[in-house]
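First the structure, in the form of structure tokens, and then the observations on it.
With one protein chain removed, the remaining protein chains of the complex are shown where they sit.
Moving on, here comes chain A:
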Amino acid sequence: MDRFIPLLFAGFSTGAVYALVASGIVLVHKASGAVNFAQGDLLTLGAFVYLAFTGAMPPMAAVGLTIVVLFLAGGAIERIVFVPLRDQPRLTVAVATFGIALAIQAGLTVWQGSDPQSVPSAFGHGSVDVFGTPLPVLSLWTILITAIVFAGMYALFQFTQIGRMVRALAADREVAVLYGVPASGLNFLTFGLSGALAALGGVLLGPSIAISPMMGFSIVLFVFAAVTIGGFDSMGGVAASAVVLGVAQQLLTGYVSSAYTNAYPFLVMLALLLVRPTGLARPIAAERF
């Protein structure tokens, strides 16, 4: 148990960060039908913006401001990249998101250099004893905050007028627009939310590792494994699959071999897809325009 509980918590924490990034991908996919390959780099951008703000203000204020900035950045990406490409094939949009990713990486390298940097934590550091086992404080906060965020998003999309309109857009954009749903504003909102979620991932992940311009790229492939299993339209599905992958990655590393740490999420994905080819979530047949 000395190793099991810390590995389990590390898995939940890793999975929580995957879930935050994955939920941004799902939001963008729901709003536009496009797959956003830049979501991991938005996480990196969030970590660097947070680092810049922590030099001028208390960490908690920096967290808040970073989320606002990345919300606006997400919205700006929608206006600058997605709106002009709305009528283009999805592959074109997907390639454009790769372009955004590269632009963010290059911009961060020019701005902050390529050396890894340390980021202060807004949520404490060190360990806390849980049932006699020392666990990282930051991991516990990461799990708690992610759970709260997902509960909040569930409430937003299930019980508010805005949420219903976003879901209507996701189900059938043309009909929703005919019914007077303000598609343009809601698209901005969902892209902004995806940016804010990436920001949160960045401020939670950054302090536990060293941040560098390539940080987001290194985890986004795991995130896509989670989205593939969970379904591009299911927030709950990706949350569950992200946590499953995070926990599996930690436990397999701890109890099988550390040589395949980076391979485990994909092996788990393949195994799950063999058993359930449609993924964990119920597939939705819908076409967006």
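By our rule, a contact is a pair of C-beta atoms (placed from the backbone, for glycine too) under 8 Å apart; a residue touches a chain by one contact, two chains touch by 3 or more; residues count from 1.
Here is the rule we go by: contacts and distances are computed from a predicted model.
This figure omits one chain of the complex; the name its UniProt record holds, of "Amino acid ABC transporter substrate-binding protein", "C-type cytochrome", "Anti-sigma factor antagonist" or "Electron transfer flavoprotein subunit alpha/FixB family protein", is "Amino acid ABC transporter substrate-binding protein".
Screening A:G107, A:P182 or A:G254 for touch with the missing chain picks out A:G254. From the options A:P58, A:G99 or A:P134, the residue with contact to the chain not on display is A:P134. For the chain missing from the display, the contacting residue among A:I104, A:A122 or A:I219 is A:I219, taking the whole complex into account.
Within the entire complex, the positions of chain A that touch the omitted partner chain are 2-3, 6-7, 10, 14, 109, 113-118, 125-127, 129, 134-139, 208-210, 212-215, 218-219, 249-250, 253-254, 258-259, 261-262.
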